[in-house]
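See below for the structure under consideration.
Complex shown without one protein chain; remaining protein chains in place.
== chain A ==
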Amino acid sequence: MSEQQGRWRKPASLPLVAEGRPDAGTCITRRTFLHKSLLYGAAGAASYGLFPLLNTIDLAFAQTGQAFRFAWVSDTHLYPRDVNTRFVEKAVRAFQEVQAMDPPADFLIFGGDLAQLGDPVELQLGAELLKEVKIRKVFIPGEHDWYLDMGATWNKMFGASPWTFDHKGVRFIGLDTISRAPDFWTPRKMSAKERMGHMATLDGTLGGAWAAVGEEQLRWLDGTLARWPKDRPVVVFTHNPLYEYYPPWNFWVRDWLPVQEILKPFANVTNIHGHTHQVLYNEIGSMRSIGMLATSWPWPYGPEGVPALTRPMVRADPGDHFDGVGWGELSVSAAARVDNEYRMWRKTVYAAAPEDSGTDDNRNQVLSPRIADRI
């Protein structure tokens, strides 16, 4: 760990999960059941020490709630067609499958990293492919969409963040977690392309701890939720996870603690995020967090900090670019239970044995951060 990376780590850096939880591996099939008391049944949950976790809200909400579904697609990382078409193919497939959902989804949330290098050609291509989806579409940006022109094209084409809307009794919120990188480019007299190149390198070092919600947006979030009943469901869409997983790759937001402070009074919060390109699940207080697949390529799990509640996905086959990727079909039950089904295109989502697991096969792997681009 470099000095800077060391400084990012806070005492609270470990996933905040209660002791004595069951192995996350006891989840079934491709579903991430977010309401564990229902998955295990009350007795099972009690014996696994799962209480108290969100077990009283359902009834209160059930009187007003309506079941519905929505879809998440993110991290398409489109290049111009003349560079490669494999990411185009996979984005098209995801969008066609979203459109074909039956019964249809109420809306599509696109979770960022539509483009690879923020090129207007790439963003335009994305907008064109998105025409496949005729239902309502909402957008949050990823770092790959942003740092060529600091979000100018993105905001023009897909609208600015943050935003909020209420749908069938759920408050949905979209945050921008990517636009607050410390300015490393001006002192180095970098071109826009060079800046974008550094920001597009997951294990690059110049971007530093760029993922953040920021003071202004924290105030906005606080205000937005001020009059929302504490027992009503809230779903927060972010590009980066709203907890600390692995800061060197910005698998977090650096101000996740103040975000948690704002969300803490709400009994039923679900965070859905992209950026990590892998199966992830965590719980912090009353917030559940789900990491979604990319359509483009899977990232390996971070060397440390994978939440104990995550049941790791299977190791990807490097010879098949449809493996380890896909999108997510989410549903909200009448009891305000958010449920995700990974739409992964090859293999089963979860590993059955340690040798096939994206984390457990790396027992003897100890990685060191780069030195080459520390200038």
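Rule of thumb we're sticking to: contacts are C-beta pairs under 8 Å (C-beta built on N, C-alpha and C of every residue); 3 or more make two chains touch, one makes a residue touch a chain; residues count from 1.
We take it that contacts and distances are computed from a predicted model.
Not every chain of the complex appears here, and the one that does not is recorded in UniProt as "Cytochrome c domain-containing protein", selected from "succinate dehydrogenase", "Transport permease protein", "Acetolactate synthase small subunit" or "Cytochrome c domain-containing protein".
The residue from A:104, A:169 or A:197 that touches the chain not shown here is A:197. Within the complete assembly, residues 79, 83-84, 86, 116, 197-198, 201-203, 248-249, 297-300, 303, 315, 317-319, 321, 355, 361-373, 375 of chain A touch the chain that is not shown.
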